[in-house]
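Every protein chain except one is present and positioned as in the full complex.
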Amino acid sequence: MKNMLSNKFIAIGGAIIVFMILVAVFAPLLTAYDYGMVDLPNKQQVPNKNHIMGTDLYGRDVWCRIAYGARVSLFVSFAAVAIAIFFGSILGIIAGYLKGVVDFTLSRIIDIMMAFPPLLLSLIIGVSLGTSIRNMCISIGVPLIPMFFRVARGVTLSIGERTYVMAAKSMGSGSIKIMIKHILPNVLPQIFVVLSLGMGGAILAEASLGFLGLGIPQPTPSWGLIVNEGKLFMFSAPWTTGFSGAFIALTVLGFNLLGDGLRDYLDPKLKNLEGQS
Amino acid sequence: MKRYILSRILFAIPTIIGVFILVFFIVRLIPGDPAVTMLGSNATNEQIERYREQHGHDKPIAVQFGIAFKNFLKGDMGQSLSWYRPVREVIFEKLPRTAELAFFGILFGTLAALLLGVTAAVHRGRWPDLLLTAFASLGMSLPTFYIGLWVLVIFAMKLKIIPVISSFGSGVSYWQSLFGPVLTMALGECALITRTTRSSMLEILNEDFIRTARSKGLSEKIVLYKHALGNALIPIVTVVGYSLATAFGGAIVLETVFARNGIGKLLIDGINVRDYPLIQGTTIVIAILMVLINIITDIIYGLVDPRIRVGENK
Partner (left out) sequence: MSSQEDLILQIQNLKVRFPMKNQSFVHAVNGIDLNLYKGDSLGVVGESGCGKSVTFSGVMRLIESPPAVIEGKIIFNNQDLMKLSPAEMQKIRGKDITMIFQEPMTSLNPVMRIGYQIMETLLVHENISKKAASARALELLELVEIPDAAGRLWSYPHQLSGGLRQRVMIAMALACRPKILLADEPTTALDVTIQAQVLDLLKRLQEETDMSIVMITHDLGVIADVAKRVAVFYAGRIVEKASTREIFKNPLHPYTVGLLNCIPTIETNTPRLQAVEGNIPDAADFPPGCPFHPRCEKATDICHREEPLKTTPSKNHQVACHHI
């Protein structure tokens, strides 16, 4: 663990993520306002000592909404990634283990999913399911499935031929048992690396859908929604979108750094290459 | 090489069919009734019935799919409910606006990224590298719309050199209309490609043939840009191709930010008024473009790498 933290990327990225999680968890303690409290006389105030990030069109405290927004955005992103990991890794392991027709069919289906820009796929799934928090998790999660599928399939293919897997096979272990006992433990660390990058992608997707006005609906504040509410006033009152966008970027940066760090850490080949230089 | 190209194209055909099937059914799931959208909420049941019959909506879904697919193969994507014109016509009218945005955005982004990536690799571990790596990490983390909004604030509001609505005509020149969205796309894509260039160059610079190139007395410029970058381009091609393919997706956001009339904005407008044929048509066209760009990327990849182009003949 100590060794792991000596990787700068993991340390910085991890610190950002921990900070965001703390903000989400302790949102009620960190803010003096109610995220939904309308206060029209104080609308669109520039950041001041009462409202450190200003107020929005309805006089609501922006910092308060961002802090509560962290809850929604982080939760939705995490749930989306969980969906993607569940389906992606199960299908990936099955494809990589059984090969042949199963692999071919699953790989073509994944090809079809990858034929869409991820945001477009989220968009049409979101629109067709209707906007709700649950549906948002699905529509953000589905385009992330190929990412996990490919990792799981690749790792499974590479270890499927190893002696201990062959030995387990020859001793008559069932396929499902082999996949769970021998393959899954090898797939998980790689999934872990991609998880972090996937979280970054999910946060961005939630924000972009929100920006387009097709994200998580009112009244629950999500970062995407806050961005969307402020975007029309970017010239006159840029703080709403400005601060919420900065939080989104910082969180994505945290996940990206963490993912990069973990990849370097778990892939010594790459690490050596960087170390040489 | 011919076989290589042929196999790429053959693999794309089932993908395109799959894309059509997926979009067809997803769009059918969208809540609401096209007949109601079309005729308004106070239409009589009789009118609605007749509309459905006319458009084949009363037939089983499988039959509807068959008809739609047959029409699609003929290039007919139906009638737009909001434009009162064939979907194909509307899409092909808007497509050039998106294509030029994607092309210039990726072009400038890539050119800058090659320069920055090589610079970072050459100065690895020292301040230019750290600065550029930080820039790339940040660039990859910023949402496109966020960069776009700040570009608007800076260039449209403060400097007043670009319009707030980036559609040309009415006093806005072609290049002025492109500036904002292209700059935004270039900045975003530049980050990813810079990173790829850097890591690819770092790997190549450790190769033996770089030492050979130096030992021949070539100048450092030639060693870097011809020998090293020439090889580093192979993985870069893939990333640039991917960027170009997803740029049509990114255009959805960018065209909304800059109010630019491309197919991205067309799609969002279509979604807002529940124009099903238009949603279906734009989505399929964007996906097919992505598949085609991926094929072209694979072909270029093959062209750049003689080991694929020429093959082994020991």
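Chains: A and B, in written order; residue numbering restarts at 1 for each.
Criterion: contacts are C-beta pairs under 8 Å (C-beta built on N, C-alpha and C of every residue); 3 or more make two chains touch, one makes a residue touch a chain.
Here the structure is a predicted model, which is why all the values come from computation and not from measurement.
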Subject >> Where the missing chain makes contact, among the chains that are shown >> reply: B
Subject >> Among B:31, B:60 or B:217, residue touching the chain not depicted >> reply: B:217
Subject >> Residue numbers in chain B that touch the chain omitted from display >> reply: 207-209, 211-220, 227, 230-231, 234, 304-307, 310, 312-314
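Assume only the chains that are shown with their structure count from here on.
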Original post:
Counting in whole Å, what is the centre-to-centre distance of chain A and chain B, each centre being its mean C-alpha position?
Top reply: 22
Subject >> chain B-touching residues of chain A, taken from the complex the two chains share >> reply: 108-109, 111-112, 115-120, 123-125, 127-130, 200, 204, 207-208, 211-214, 227, 231, 234-235, 238, 241, 245, 248-250, 252-253, 256-257, 260, 273-274, 276-277
**OP:** Write out the stretch or stretches of chain B touching chain A in their complex.
**Re:** 11, 14-16, 18-19, 22-23, 26-27, 29-31, 124-125, 137-138, 140-146, 149, 152-153, 157, 202-203, 206, 245-246, 248-250, 252-253, 256, 267-268, 271-272, 279, 283, 286-288, 290-291
